[in-house]
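Left out: one protein chain. Kept in place: all the others.
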Amino acid sequence: MSEKLPSETVSEHLDRMSGWRKTPGRDAIRKNFQFKDFSEAFGFMTRVALAAERLNHHPEWSNIYSRVEVVLSTHDADGLTEKDFALALAADQAAQGTG
Amino acid sequence: MSEKLPSETVSEHLDRMSGWRKTPGRDAIRKNFQFKDFSEAFGFMTRVALAAERLNHHPEWSNIYSRVEVVLSTHDADGLTEKDFALALAADQAAQGTG
Amino acid sequence: MSEKLPSETVSEHLDRMSGWRKTPGRDAIRKNFQFKDFSEAFGFMTRVALAAERLNHHPEWSNIYSRVEVVLSTHDADGLTEKDFALALAADQAAQGTG
Partner (left out) sequence: MSEKLPSETVSEHLDRMSGWRKTPGRDAIRKNFQFKDFSEAFGFMTRVALAAERLNHHPEWSNIYSRVEVVLSTHDADGLTEKDFALALAADQAAQGTG
């Protein structure tokens, strides 16, 4: 899970996902999640937090009211690993309420 | 919001809602919420907790994995008040992800 | 982590812990946590929820305002396992804010 992925694998993962893109100037991916209100946004954040502890891999993220920006990268690998995409998938599922 | 409701008003509220019923032997209402897994259940609980602080009215509740039972009553009024139905509505909205 | 513990081992664990005791009529342990208010209680619950996902082991618990009762047992083992005591320890640490 924690080896740095080659860029082709990163591209393949991103092609299969919606809304995630490379962060300019960093070996990281990011996505903006827009919710109806703060309650919905923080319910999402709580579910991502649970997934982060389960995966032992944590996001860099920010929140302003109904918006959450999630940035994922694996510091130990100095790049993107399968852990990042596992957490990205968990975030997408939490956002859809299908987790 | 905090006066005890007459039983006809309680019945009218319950008729308009889904899954809420009177608790036998107590002037309270209850509902069981079933989710897919613990993450979904605790995301729901977080949103109900936010609503509880907003309304300054708190549930009696229990959780086992994917199931949450919510019991609502207003201790100060020794019965059911509009606060209970406001929190019940917020819980239903949180469960539907439409909050 | 998930084999049923002999009763001597359960007793030894309980002797080293504060506030946990056997549940009458069940092969489970329980503890009541009392907090200052709902915010403190729900902050605790969130940290226990994170530990539960990390350990892949979940509590049976209930909350009324500033009080949280936690019951732990391992259904698959039909009794108490090291998982229960790992989660009990995490709950105690969360309650002390030392997690």
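Should a chain be cited, it is by its letter among A, B and C, assigned in written order, with residues numbered from 1 in that chain.
Rule of thumb we're sticking to: a residue touches a chain if its C-beta (ideal position, glycine included) is under 8 Å from a C-beta of that chain, and two chains touch if they have at least 3 such contacts.
No experiment lies behind these values; they were computed from the predicted model shown.
Undergrad: Taking the complete complex into account, tell me which visible chains touch the one left out.
TA: Result: the unshown chain touches A, B, C.
Undergrad: Pick out which of B:I29, B:A49, B:L80 or B:A94 touches the chain that's been left out of the picture.
TA: Among B:I29, B:A49, B:L80 or B:A94, only B:A49 touches the chain that is not shown.
Undergrad: Given that one chain is not shown, which residue among A:A52, A:L80 or A:A94 touches it?
TA: Of the candidates A:A52, A:L80 or A:A94, A:A52 is in touch with the missing chain.
Undergrad: Which residue numbers on chain A touch the omitted chain?
TA: 38-39, 42, 45-46, 49, 52-53, 58-65
Undergrad: In the complete complex, the non-displayed chain touches which residues of chain C?
TA: Residues 36-40, 42-44, 46-47, 50-51, 94, 97-99 of chain C touch the chain that is not shown.
Undergrad: Go through chain B and note every residue touching the omitted chain.
TA: Counting over the whole complex, chain B touches the hidden chain at residues 46, 49-51, 53-54, 56.
Here, only the chains that are shown with their structure count from here on.
Undergrad: So chain B and chain C: same face meeting same face, with over half the numbers shared, or different?
TA: same
Undergrad: Report the inter-centroid distance (CA atoms only) between chain A and chain B in whole Å.
TA: Chain A and chain B have C-alpha centres separated by 32 Å.
Undergrad: How many Å are there between the centre of chain B and the centre of chain C, using C-alpha atoms for each centre?
TA: 25
Undergrad: Where in chain C do residues touch at least two different other chains?
TA: Expected reply: 46, 49, 53.
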